[in-house]
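Data first, discussion second: the structure below is written as structure tokens.
A single protein chain has been omitted; all remaining protein chains appear in their positions.
Up next, chain A:
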Amino acid sequence: MAHDTATHDSGSAKKRIWNVFIILSVLTIVEVIFGYIRPRFFVETTFINTSILNWLFIILTIFKAYYITWAFMHMEHETKGLRRVVVWTAVFLICYLIAILLIEGGYIEEVYTGGHITWDF
């Protein structure tokens, strides 16, 4: 058990845990507030295919994912090799998958709504 967390003094490890908890809570509260109010400006301004409100949610979610993985799952104490094996693989494949499926979904939506067949009768 030569892990860094074991060599850290327990006080600083605990402090880190509670700090991360506060960060995660604040991010979630911000998400909920924005989701409840849905400010007109954020809903109406579009940036790369979706509203900036949605971008805000996605970015905050990625921040939360970062804190959970790095602090709670101790990714920050793993070796560079292990970190890259897990994180780069996931990030690369997920980005690829999402891009392919969403582009395709957008195209099908065009055909679905712009075609000569009505789907609503």
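Quick note on the criterion: contacts are C-beta pairs under 8 Å (C-beta built on N, C-alpha and C of every residue); 3 or more make two chains touch, one makes a residue touch a chain; residues count from 1.
Going forward, contacts and distances are computed from a predicted model.
Student: Given the choices "Cytochrome oxidase subunit III", "Carbon-monoxide dehydrogenase small subunit", "Ferrous iron transport protein B" or "ATP synthase subunit a", state the protein name listed in UniProt for the chain not shown.
Tutor: "Cytochrome oxidase subunit III"
Student: Touching the hidden chain in the full complex, which residues of chain A are there? Just list them.
Tutor: Touch with the absent chain occurs at residues 1-3, 5-6, 10, 13-14, 17-18, 21, 24-25, 28, 31-32, 35-36, 43-44, 50, 54, 57-58, 60-61, 64-65, 68-69, 71-74, 78-79, 81-82, 85-86, 89-90, 93-94, 97-98, 101-102, 104-106, 108-109, 112-113, 118-121.
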